[in-house]
Structure formats: structure tokens, C-alpha cells
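My structure is below; once you've seen it, I'll send some questions.
Here the complex is missing one protein chain, while the rest keep their positions.
For chain A:
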Amino acid sequence: MIHALTFYLFAVIAVVSGLLVVTSRNPVHSVLWLILAFFNGAGLFVLMGAEFVAMLVVVVYVGAVAVLFLFVVMMLDINLLGLREGMQRYLPVGAALAVVLVIEMGVLFANWSFAGEAMTLRAAPTPDVAEVSNTEALGNLLYTQYVYLFQVSGLILFVAMIGAIVLTLRVNPNVRRQSIGRQVHRPKDEVLAVRQVRNRGGI
């Protein structure tokens, strides 16, 4: 019973905060509600026994991605009233799209069927959750069975990162940068001179 109660607690809060992400007037509040939604998603993962994934959701989504969201949204100068304009005009279109999507997904899931081999193929490398811990099971799968897929996804992320850097990097020759290596490696006689200063003489 406790299990069911906690499930509904997490689920209801996740859905409600998801709704509030869309409806709240202030974009910063939206991001904060989004964080709450992520958090409750992590709670649901814990209830399913997927503790490792739950922690990853908190570390990656809440701890890093959402911080950057918040960072950007706080820096934007948003006209709060302007955002609400046109809500009534676009609402019917958006609602119609949502209804169509829901119906399509319903049709899809109603007719969903697996090829007989697909399930056994998928189950074969999956270790028994009761025997090994979550982390071990995932590690064994990722680094043996799916190692190429794993590496490729890493490469894709790497390319995306390089792309972002290439797109935004501007080398401005007028910016004076500190090069700590050069500072440290300057010889003493280049920067330091000891002079005997005569009284009232100056250098």
C-alpha cells in the first residue's frame, strides 16, 4: 500500500509540475517546475528499482542541464506580458495537434506486437536483476554487448560539442590574455633589476 501511495505521490506531482511548466507566467518559475518534474521522475525510477538511472537523472538533468537552462532564462530580458499574447488564438490549434498525437499513439500501442525472436534476443544478454546490482548490470551490458553503440553515442556528443565550440569561438586579437606558462617561465633578469639609487638622484 505504501508503495502504491508513494507511486501516486510522485506521479501526481510530476504531472502537475509538468503542467505548471507550460502554464506558469514567469519563465524562471517554469524551469523550477521542470526541475521538480525531473526530480519526481527520478523518484519513480527508484520505485521501479532502477536506482542507478534515478541518480543519473538527478546528476545529469537536475544537476547540470537544468542549471544551464536556469542560467540562460535568468539572463534573458523577457517581457512577461508579451509572452501571454496570442494564447487564445493558438490554443485550438495546439489542442487539436495534441488530440491527434494521442489518438495516433493509442492506435500504435493497441496494435503493437513483437516478433517472437525480438524478445528473446533482447532478453538473452540482460542479467538477472535479483543477482547483480543495478550498476553492474548496466555496466556489463553497455561495455560488452552494446560497446559499439555506446562509443558511437559518445562520438556524436563529442562532435556536437566541437560544433558548438566552432560556431561560437571568435578569436579577437585585441583581447589580452594571461598566459600563466609564459609568466612562470620568464627569466629573472628579464623582469627584475636591482639598482643602487642615489639619494635625490632617481633612476
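Note that a residue touches a chain if its C-beta (ideal position, glycine included) is under 8 Å from a C-beta of that chain, and two chains touch if they have at least 3 such contacts; residues count from 1.
One rule holds in what follows: contacts and distances are computed from a predicted model.
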item: Choices "TRAP transporter small permease protein", "Septum site-determining protein MinD", "NADH-quinone oxidoreductase subunit H" or "CO or xanthine dehydrogenase, Mo-binding subunit" - which one is the UniProt name of the chain not shown; value: "NADH-quinone oxidoreductase subunit H"
item: Touching the absent chain when the full complex is considered, from A:8, A:71, A:90 or A:146; value: A:71
item: Residue of A:93, A:166, A:180 or A:194 touching the missing chain in the full complex; value: A:180
item: Residue of A:22, A:59 or A:147 touching the missing chain in the full complex; value: A:59
item: Where the unshown chain meets chain A, residue by residue; value: 2, 26, 28-29, 32, 35, 51-52, 55-56, 58-59, 62-64, 67-68, 70-71, 74-75, 133-135, 178, 180
